[in-house]
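Of the protein chains in this complex, all but one are displayed in their positions.
And now, chain A:
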Amino acid sequence: MTRCSGVGTGPGTMKLNERSLAFYATCDAPVDHAGFLHKKGGRHTASHRRWFVLRGNMLFYFEGPGSREPLGVIVLEGCTVELVEAAEEFAFAVRFTGAHARCYALAAESQAALEGWVKALSRASFHYLRLVVRELEQQLAAMRGTGGDGEVTVPPRRPKENGCCSAVWSAEPPAAGPRCPPLPPRRRRASTPDRPPDSAPFAQLHEWYGQEVRALRGQWLGGQTQP
C-alpha cells in the first residue's frame, strides 16, 4: 500500500494511518452516502468521474465502486458546502476557510443527487454531530433533574417505559409466550447492583446498560448463544 501523504510530498509531510483509513473506507458498516461525482483535478484540468463514499466526517473517493482502496480522502472539518455557478450542471463546492485553502469543485449527475450530496455533506462534520449530542445530553439531564430520585415519571400512554432498558420488558407478555422475557413490575438490577448516577456520562450509561441487557438476554434465553 502506498504511503499516505498530503498534496505535495516532501520534507514536513504529515504521517497518517493510511492503512486503517483504507479499511475504514471499505468496511461493511452502513455508509452515510455514496455515489458518482465529477471531481475537478485542478483549475485548468478536466473532471474525473469518481465513486465517492461518505463515512462520518471523511469523504473518500475511489476509481469505481469495486475499488479496494480509495484514491483519496477529504477530511470534512471546517468546510462549507455550496452550490456554484459552473459550466457543469449540478455543480457544487466543498470550500475550506483560511489562506490558500482548498476548494473542491464537484458535480453530481442529477438534481436529486446534487441535493442529496449537499445535504449529506453539510451535516457531516464531527463538530456538528457533537453539538447535537451535547444539546440532547443537556435536555436529558434537565428532564431527569426534575424527576426526584431520577426515576422517570411515565406518561400513561407508555406505561412500560422506564429508562434505557425498558425495551427488555416493553412487550406485554402474551398468554402463552415461552420466549417472552419475565416482566418485573419495576426495573430490576440484573448483574450490576449499582445504578450509575443520572448525570453519568454517556460512556458509563452505555456500558452499564449494555451489561444489563447482555445479562438479561442471557437469563431469559436460557443461555443460548445469540447469532
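Heads up, the rule we're going with is that contacts are C-beta pairs under 8 Å (C-beta built on N, C-alpha and C of every residue); 3 or more make two chains touch, one makes a residue touch a chain; residues count from 1.
Throughout what follows, contacts and distances are computed from a predicted model.
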(request) Just go with whichever of "Pleckstrin homology domain-containing family J member 1", "Sorting nexin", "AP-4 complex subunit epsilon" or "Nuclear pore complex protein Nup85" UniProt uses as the name of the absent chain. (result) "Pleckstrin homology domain-containing family J member 1"
(request) With the full complex in mind, choose from A:Leu71, A:Val84 or A:Ala112 the residue touching the hidden chain. (result) A:Leu71
(message) Tell me which stretches of chain A touch the chain missing from the display.
(response) 2, 4-8, 12-24, 27, 29-30, 32-33, 55-58, 69-75, 77-79, 96, 98, 100-102, 120, 123-124, 126-127, 129-130, 132-133, 135-137, 139-140, 143, 152, 155, 157-158, 161, 164-168, 170-171, 174, 177, 179-181, 202-203, 205-206, 209-210, 213, 217
